[in-house]
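Below is a structure I'd like to ask you about.
Left out: one protein chain. Kept in place: all the others.
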Amino acid sequence: MNQPSTVDRRKFLGALGVTVGGTGLAGAGLMAGPQVVKAATEPAKGKIPDTPFRTGHMTFFTSAAAVLGEPSHKGHILAAEEINAQGGLLGKRKIETITADEAAGTDANVKELRRMKLEGKIDLFTGVISSGNSPALAPVAEELGILTIFTDGCTDFVFDVADPEPKYVFRITNIQSADGITAALGTAQTWPNVRKIAHIHPDYSYGRNAAEHFTLAIERLLPGAEVVSESWPKLGTTDFTSHITKAMSANPDLLYTSVWGGDYVAMYKQALRYGLFDKMKVATTLALGVAPHAIGKDHPEGVLSGVHSNYYFTYPGGDRWPLNKAFVQRYYKRWNEYPNFQSEGAYVALYMLKTAIERANKLAGGWPEDEAIISQLEGLGMDTPSGYIYIRPDNHQGYKDAVTGFSKNLPDYPFATWDPHRVITIPIRNITAPAGWAKPGKGHNESTAAADWIKKTWPKATG
Amino acid sequence: MSILIIQILNSLFYASVLFLIAAGLSLIFGVMRIVNMAHGTFYAVGAFVTAWLVGRAVALGVPTVWTFLLLPVGAGAVALLGVAIEPLLRPFYRRAEEYQLLVTFGLLLILEDVIRLLWGGLPLSADPVMDLLPSVRIGGLIYPGYNLVVIGIGVVAAIGLWAVIYLTKFGVILRATSQDRRMASALGLNVALVYVSAFAIGCFMAGLGGAIIVPTQTAVLGMGIDALILAFVVVVIGGLGSLQGALVGALIVSFVRTAGIQFFPEIELAVLYLIAALVLLVKPTGLFGTA
Amino acid sequence: MILLQTVDLSKQFGDVHACDRVNFTVNKGEFLSLVGSNGAGKTSLVNLISGHLKPDSGRILFEGEDVTFAKVYERIRAGIARSFQIVNLFDALTVFDNVALSVFSRERKVVKIAALADHDQDVRREAFDVLGQFGLAGKSAVPAGGLAQGERKLLDVAIAYALRPKLLFLDEPTSGVSTRDKTQIMDTVSSVVRAGAVTAVVIEHDMDVVFRYSDRIVMMHEGRFLADGTPEAIKANKDVANILLGVPLSA
Partner (left out) sequence: MMRADVSRAEPKLLLFGAAVLVLVVLALLPLYIGLYQTQLLTYGLIAAIAALGFNLLLGYTGLLSFGHSAFFGIGAYSVAFLLRDAGIHSMELYILIGLPIAALTSALLGYVCVRHTRIFFGILTLALSQVVYSLALKFFWITGGTDGLRVARPTLLAGMFTFTGGGAFQRFIDAYYYYVLAVFAICVAIMWVIVHSPFGKALQAIRDNETRAAFLGLRIRRFRWVAFLISGTFTGLAGILWVPLNGLTTPEVLYWPFSGEIVFMTLLGGFRNFTGPIVGGLLFTYLKTYAVATTEYWQLLLGVVLVLLVMLLPTGIVGAIATAAAKLRRKEKPA
């Protein structure tokens, strides 16, 4: 497509399928997919070894990132226990898990992954939260032939550049560029008059990506909007006061931030005391991404509270989507806390693997080779607690409809949650580059395929 | 305008905490001639202990007003830790500097993990304390009253320490010992005792720094390592072993840092280290150091 | 023939005159002793000339060249070397290396980085030769830290001597050793120095030693020269006697 034209914003947002409300799975095709927790109906074909299936799970067990990352491990364990209760994979192989603390640093994580495979003899590598780590780990997994399903580490960079033709590496959560774009759509939808925007982002790939794609989308949705202040605290910062003051000094209409985990908790508390929330609107990509109980009741209402455009445990709510209700109940029963999107991602990852293994077994019998499992994972689609998820064969990336919401204090929970009536959902295909779109360095030099796609195809909105 | 005031207050807030840490480091060096690499971690311990105490107190239903009293308790705990650790260092006072650096570096590694062992890897917060005080209006903006208290504590600590060192008999003894250990013991001073108390005071300062900052932020692993390096910059600029130096150094570092975040974020840290290096070159003993 | 000459050389510490307008000459080939009570300024004078201290005023001429503000290494190259009152060795290095380093330094070979020190036969020969002259050849492989006091004293001189200086300052080469060692050390030192035709200036307290070995004796007191002459002349000098006996000066 050539020069993007201009269209009316409402039409535009409509065309993008942005819907607000709590009514259900907008766009999520309730098409028949295997259901997550359905027990393996018929017995496995052929001879299955009963040696344990060893998985390595790497996530943040320490540091401020742990409040976001540790739930990944809990989701993984829950799924493993459920599967083992049914006798294990293909009814035979019990899932064993060894863990590693992602907080050790990227260099150490690379070393640890090699150790897990070469000494720990793992069959599956999973977890990984930080976008700083997945691009370093993906190539290692490929070269050592480790079947890998990242829970997160969702930067586009992994499958755009670091591992452009993935074989062994998959990723379950939504692609990162969707985060910034979702926040932008939420902003344009809710506060169309925003013009002056201040940014505060963690100084690494996630923050940079979130800033870039938000701005790209906003330029088209809210022409004339400008960045009036930028601040890049390093990941793990505890003192945001100077950054907050800097943002306020530009008196913007909106603060957009991708600060996450314990860092966000520290930041919103400090922002409260500096009266930031009274001075401007606030849009985030990951505010409620942490383990839900980590956000206090003191969190202001009406903040656009992203969950990595993946999942928040109250949505799809009630009985509209039994899968979620059941998952949340089981998770709460096991851990006495509510899941976050990492929990759901890690949980689903194991069940997708299970499904792929069973399908491969049906075809050939016996324990399937990694190659057979991989070919089943490619293109696999299924219903999960968060809705319908589909793994695109070309880039091994899991896609599900993007969601975000607004913070609200409900009596039902001892922490701030989503306003059940103001959940924004966007069909994922409308905010991500289609399959086969040129990757960076191949025909364009944008940082991501998504960025190039937006620049080339999105019109400018008016009104 | 009010923004400017707030940024200045931010800097003063940061300076008072940094001063507490650096002054302790400087005092210990001044008296014992030891550069304590674990000093930043004492600051972290102060933060964790305090956050933990406050957490327990709130859980036990203690009225939050009283949690204020837990700040000095947290600092005191660190002082006790210092008293317990100082004997460990004694064998090294006469040893080459590299050994002193290394043993305290080892201490740093140990304490970092002891913290993790005791309180786990998750951040601890103590914000009930902070919410005790209302915010104050500054122009159209508000500023946490608690932060003003912290600034106040910094000022009081500076004056107090100065008074102890320059007005009391104990101060005379401290200075005498720092001048010449042998002479001091010849004069019948109990050097061992002087050392313990100096080390304890140094630790108390660091602990207090951690105690007063934790309500405004959270206690996280590694906070000590970052703090140490900044404290180093402070004492290098001000002069190892000099109290005024620590004060001026802390102010310089804090204001440069704030300005850095506002105006030159890319080189915010680099500038600090360069200032330190520059001072070290022009005046190795720092702005206020004496040989 | 004059080798070294100082002109109104002065150095003050606070209000103490370590050297007060000192005019000091050393003639080629002589064995000169610098005497005087403690704090008379002997060592200060040597420190000024060797470059260990910077003078407040005055000039230092060595072979007619002004070396007043020359760097230490420049003076060494010019031919001024010294030993130290408190022995100053490289204790971790072997006796051999201690001396060899002087030779390397003098030969400008000390910057050699791609050659093994022990493989330089010329230096090796010379170092052993020097050690031999000082009777230390037997100890060449011992770390200098392991020597007896007397030997350390000798090695200290040997290190300076190995620089083949024209003018050699020896700061109390016999301090802190037994009387028997004293004579033995001084015999060795004086014979080596004379054999090598090196001009020597010795700071010494023991007057017997002084009178026995010196060609000329210079007496310092409170930063000034008090007497200057042959041993006989000095013996005859009353003030000297008084000072040595601790009697305050008349006039």
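For clarity, chains are labelled A, B and C in written order, and residue numbers in each chain start from 1.
Note that in this section a residue touches a chain if its C-beta (ideal position, glycine included) is under 8 Å from a C-beta of that chain, and two chains touch if they have at least 3 such contacts.
Everything quoted here is computed from the prediction, not taken from an experiment.
Within the full complex, the chain left out of the display is in contact with A, B, C.
In the complete assembly, the contact with the undisplayed chain comes from B:Gly106, out of B:Pro87, B:Gly106 or B:Gly160. In the complete complex, the hidden chain is touched by one of A:Ser72, A:Ser205, A:Thr314 or A:Thr384, namely A:Ser205. Only one of C:Ala160, C:Ala200 or C:Ile243 touches the chain withheld from this view, namely C:Ala160. In the complete complex, the hidden chain is touched by one of C:Ala18, C:Leu48, C:Val67 or C:Leu89, namely C:Leu89. Annotation for subunit B: contacts to the undisplayed chain at residues 35, 88, 91-92, 95-99, 101-103, 105-114, 116-117, 225, 229, 232-233, 236, 240, 265-270, 273-274, 276-277, 280-281, 284. Counting the whole complex, the residues of subunit C in touch with the unshown chain are 50, 52, 72-73, 76-77, 81-82, 84, 88-94, 97, 100-102, 104-106, 109-118, 120, 141, 143, 145, 159-160, 163. Touching the omitted chain from subunit A are residues 61, 101, 104-108, 110-112, 114-115, 118-119, 131-132, 135-136, 139-140, 143-145, 162, 203-205, 208, 232, 234-235.
We take it that only the chains that are shown with their structure count from here on.
The most central chain, judged by C-alpha centres against the centre of all protein C-alpha atoms, is B. Inter-chain spacing, taken between the CA centroids of subunit A and subunit C, is 80 Å.
Per-chain Cα centroids separate subunit B from subunit C by 52 Å.
By the touch criterion given at the top, residues 61-64, 66-67, 101, 103, 230-232, 236, 238-239, 241-243, 245-246, 248-249, 262, 265-266, 269-270, 273-275, 279 of subunit A touch subunit B in their complex. Contacts from subunit B toward subunit A in the complex involve residues 3, 6-7, 10, 13-14, 116, 120-123, 125, 127, 130, 135, 141-144, 147, 216-218, 220-223, 257-258, 261-262, 265.
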